[in-house]
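Taken from a larger complex, these chains appear in their original positions, while the remainder are omitted.
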Amino acid sequence: MPYDSTAPAAAPPLGVGMVGYAFMGQAHSQGWRTVGRVFDLPLRPALAAVCGRDPAAVRTAAERLGWAAAETDWRALIARPDVQLVDICTPGDSHAEIAIAALAAGKHVLCEKPLANTVEEAEAMAAAARAARERGQVAMVGFNYRRTPALALARRMVADGRLGELRHVRVCYLQDWLVDPAFPLAWRLRREAAGSGALGDLGAHAVDLAQHLAGAPLAGVSAQTETFVRERPLREGEPDGERGPVTVDDAAVFTGRFGSGALASFEVTRVAAGRKNALRVELNGTLGSLAFDLERLNELEFHDHTQTAGEAGFRRILVTEHDHPYLEAWWPPGHGLGYEHTFTHQARDLVHAVATGTAPAPSFDDGLQVQRVLAAVEESAGRDCVYTPVQHEASAAGAAAATA
Amino acid sequence: MPYDSTAPAAAPPLGVGMVGYAFMGQAHSQGWRTVGRVFDLPLRPALAAVCGRDPAAVRTAAERLGWAAAETDWRALIARPDVQLVDICTPGDSHAEIAIAALAAGKHVLCEKPLANTVEEAEAMAAAARAARERGQVAMVGFNYRRTPALALARRMVADGRLGELRHVRVCYLQDWLVDPAFPLAWRLRREAAGSGALGDLGAHAVDLAQHLAGAPLAGVSAQTETFVRERPLREGEPDGERGPVTVDDAAVFTGRFGSGALASFEVTRVAAGRKNALRVELNGTLGSLAFDLERLNELEFHDHTQTAGEAGFRRILVTEHDHPYLEAWWPPGHGLGYEHTFTHQARDLVHAVATGTAPAPSFDDGLQVQRVLAAVEESAGRDCVYTPVQHEASAAGAAAATA
């Protein structure tokens, strides 16, 4: 963890205000607390304030997670002069309102994925981000897995042409926490709050990675979705108590096509018994292939098809070398990172974007594009799997919202 | 390899006549030569005659592969009194004619997969097999991978209810021999001879295994296919010479649905660089999951979801124990088998079926069912991926052919 001993003291602060402090808020906090201790940064992130509705709980969270102040109204958080960047870690149905307000208030924004629950909201957010960009503000959506070093290396290798022309992109994201029919009807299983089920939660990551790694958007999709357990107990610990309807999908399987003709296949599910967080990606090109599994996140498998067949094979690159993405600042080779490091890396890149005024990736437009793919998936699933092109023009509703 | 020392001598012979002696014929020969040396059998397979068009070549093949006689006309082979079972190892376009004739001549039949190149031919073959069944003959289609011990164990575990209710079936079959654009336009790349490309070759195995392991037929599918390299050199070794059109698919991606509501996903391709013979199967049920990869064919991974989460995980069963399917006759635990053993196991089961008059699996009806799925895949791919039910009734053409 070498560092330039003169940088930190000189760096001016970047005040961060975070809305929400559940799972994502805790992961983001870890990122904000750590990033300046590890990386050389042009700005020093200051954990200015955290926001939540319950006054006592948010004060405790602030103390616990290291935020200097607590707020109970996100509008107040946005208004704070010591907050230059608003980090949105709330459920998807509030993203649009908060993000658009923060951008309007001149703040930089980091918004958790999925960008929104609907294409219309996402369009409005993207329009707001584009407008704010004119004023020098930056906006980023939190597809943190792009910042796994192994996947960042994968992207670099694809961009360097190491795979040649892509033929196949294959992404599965398998979890199993809904196998148990006694699991209660949490908000994530209600359409009005969550937008969709495995599709929006896992599928958003899967689609973003497919497009990011391929370096191109999906042109269209064909999809099936399913809800295997259609009623669940309303309350945890009361498996025989009152039940209510599950209104989101448990799983989605879909195929896709890139403009280049490359084929894509996707499978996202919360009922794959034994798979805990199996985000698996494989890309096959004319010159080579790459494979990744989030359950072994420090590894990238690479097959170099230009080698003699007799010596070729998938090689397991331990992505812990100092010249691998993000690894210049961490531990010696062979000392692996974990899940939460993706948030530290996200913070690093965002701080650089703010400091240099460069548009960060993934942008709100990228988040919107993912949303459009998910919408096409749902449309196809509702229309007998028919191939459904991904819309690339702003919808009328979105355009209206954007200009409102 | 313990054996009952009294059995072999007493066993009467079962004369086998084989048509074709290329890759499949050689693999089948290895199975026929070996089966009686390893397993206790009620009948002793005798390699009576092999058939091929080139007189000199077929004589050499007979000597090399251990067949007592050579024939150049498959009708003559069928007519031989020392042939009770006809083993068809020719390309798919001749399966129907030979199989129907052999059955008509009162012979048992083993036919390589896919059963035929069209649903109509397959229907005629299945009808002929049903008629022959009345006369005590047996007919089997050569989906040899069912006889991989690990997959036979997988089927046993599913049938025993170890997976509970199935949610997902996921099958990939990835190869890479068509990545190279200089690979010539072989017969396998011409629709008139091969019927289809990766779909019929690899997809037939994938679909058969999905249905066999699940113990149920697919209800419908939605599919995309693609031919990435649309022209290839006509002659091997002349990459810059004259080129012709590739008329079959390089790859197919499709999703499916079982009557139970379980989802299936498939991907078959000949252009996945670095994947040599990666037939990968995963099943997820409410009580457990299974995973398999043909590149590691002696292993089956099993996750028992009834175990405490803290101790559960995919366990690698080395399928070489004496109580595993087919393993009672082979080597001590830990001494793995290879690809060709599936043909020895196929021969074993077929010999038992002949001796006991029991209908063997997979039957021609099973082969027909696979053909219908493949036809639905092609239909869906041609109709914008629309969900296409798998036909279960005999088509008019097939019915006509069957009664002809």
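As written, the chains take the letters A and B, and residue 1 is the first residue of each chain.
We take it that a residue touches a chain if its C-beta (ideal position, glycine included) is under 8 Å from a C-beta of that chain, and two chains touch if they have at least 3 such contacts.
Because the structure is a prediction, the values reported are computed rather than measured.
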item	value
Identical protein chains in the complete assembly, only 2 of which are shown	4
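Note that in this section only the chains that are shown with their structure count from here on.
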item	value
List of subunit A residues in touch with subunit B within their complex	167-168, 170, 172, 174, 176, 179, 181, 222-224, 226, 228, 250-251, 253-255, 257, 261, 263-265, 267, 269, 271-275, 282, 284-289, 303, 305, 312-314, 380, 384-387
